[in-house]
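Working notes for the structure below.
A single protein chain has been removed from this complex, and every other one stays in its place.
So, subunit A:
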Amino acid sequence: MNLAGQRRYGTDEVVDVVVVGTGAGGAPLLAELAASGLKVVALEAGPNFEPAGYGFDETLADEIYWTEERLSGGSTPEAFGANNSGTGIGGSTLHWGAFVPRADPRDFRLRTESGEGCDWPIDHAELVPFYDRVEAFIGTSGPTPYPWDEARRFPLPPVLRNGPAQLMAAACDRLGITATDAPAAVVSRDFTPDAAVPERKACIHCGYCHQGCRTRAKASMDVTYLPLAVAQGAEIRAEARMHGVERDRAGRITGVIYRSGGRDHRQRCANLILCAGAVETPRLLLHLDLATGSGQVGRNYIGHVATQVWGTFADEVAMNRGYPSSLITEDYTRPTNADFAGGYLVQSLGVEPLTWANSVARGRGLWGRALTDYLKQYNRVAGIGINGETLPCDANILTLADETDALGMRKAHISFGYGSNEDRLNVHATKVMREIWEAAGARDIWVLERVAHTLGTCRMGRNPDASVVDSFGRSHEVENLWICDGSVFPSSLAANPALTIMALSLRTAGAFLKGSP
């Protein structure tokens, strides 16, 4: 993004806030705080990309993924890198799929409803105005009315359906399942929400949402909230990797240490807001022994159950074309015959060839002639997948490994496994997806077990002994430390998290402005 002419702050100047991370958690609040006149500096570990320079290629897209190594353990180890972890100004929204369901109101009080998992310390109704604001600003495309939420209004009509969406729509129609165009944070028309933000051209259906959007149709933070933040006076420093803090005797943070250009710098600050995601945020806290008194940092790591079902069709699907997940059903947020708490969303899937082939080779276990023959079916295959509720669990935890990275920081070790609720949900969803794909005419159906997203580890809550931050994201232990990213989620919610993180970000900004001196 264009940073020329942005306001600059001296490192010895005590800025009001340092924000670490520029993704869905950091960007909206950066814009809010800057708009209110605060001096704000954002530190982003990754580079500043020019969207036009993305290559339309999965291998070249490695540049927007966080490829520093993490160790993945537990009974269902999760893949990181391209699966869910980004780098660069805009963070993970650069490779984000831009699928923007709102969280289901019932998911916020799951324990009350089912006795399982935990309730969030906030109510869905509190988030609705923030959802509305985010959607109006980033430009969501979708069907109004939306079958599962009468109040939801999309500023833009749906994006084009692709082959997998057509297959799923026809099958759902046959089976009596309600399905419709997906809520997508991709503009289906040229769009300018604010004079401070350059116009974004309508989606060209190239299919490369996960490799970086060249046209800026996708609402990644670098084309939405971050230009707004810069226009309001924020400074964004790229390739600035925070790895230390300075604190006064009372334990308040007084400065942030970051590595840039091969050497360390110190930015003085009055407040720190960590927005580095559910792996790097707790990793930093554990590394710095910051806010760790409750023993909660790193606990309750959560990823979504994200099982996919694949099949081969008589039709030519060429699933790389178009918005990848252009159909949704929310009919399974509370299935009538469920033997589990919570629910799941179902979406159609078009996937670029390397990502798909990697899933085939790893997840289907094919090799030899069976593998090469199947890969050549690329233009005939289509997928369907879920995003399912995942409950917090003691065994799922992020800790620091003995191995260190180039900065000398210990690598993250993530242990993650499904509990019985996830297993039961997965069985249910897999059966539903098989039925839909059989009704769609698929043959050679197979199931890819997959975990998506990174959540939990610094959860919000009212009880300081059982959570890391309060319901607004403020640390229970360090007065001028705040957290805003997926790490504050107490449970996963069935919805894909980015939209909710953005709404929380605006809410945290409001609380910060009200509560800080």
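Criterion: a residue touches a chain if its C-beta (ideal position, glycine included) is under 8 Å from a C-beta of that chain, and two chains touch if they have at least 3 such contacts; residues count from 1.
Following the convention adopted for this analysis, contacts and distances are computed from a predicted model.
K.L.:
As a check of understanding, state which of "2-succinyl-6-hydroxy-2, 4-cyclohexadiene-1-carboxylate synthase", "Cobalamin biosynthesis protein CbiM", "Amino acid ABC transporter permease" or "Peptide/nickel transport system substrate-binding protein" is the UniProt name of the chain not shown.
P.N.:
According to UniProt, the chain not displayed is called "2-succinyl-6-hydroxy-2, 4-cyclohexadiene-1-carboxylate synthase".
K.L.:
For the full complex, which residue in A:Ala136, A:Ala318, A:Ala338 or A:Ala466 touches the chain that was left out?
P.N.:
Spelled out, the listed residue whose C-beta touches the missing chain is A:Ala318.
K.L.:
Among A:Gly46, A:Gly163 or A:Pro227, choose the residue that contacts the chain missing from this document, as touch is defined above.
P.N.:
Of all options in A:Gly46, A:Gly163 or A:Pro227, contact with the hidden chain holds for A:Gly163.
K.L.:
Can you tell me which of A:Pro47, A:Pro129, A:Gly251 or A:Pro353 touches the chain that was removed from the display?
P.N.:
Considering the complete complex, A:Pro353 is the one touching the chain left out.
K.L.:
Which listed residue, A:Thr22, A:Asn48 or A:Ser85, touches the chain dropped from view?
P.N.:
Checking the options A:Thr22, A:Asn48 or A:Ser85, the one contacting the hidden chain is A:Ser85.
K.L.:
Tell me which stretches of subunit A touch the chain missing from the display.
P.N.:
Touch with the absent chain occurs at residues 51-53, 55-60, 62, 65-73, 77-83, 85, 160-163, 166-167, 201, 203-208, 214-215, 315-318, 320-322, 352-354, 357-358, 360-362, 365-380, 401, 403, 413, 415, 443-444.
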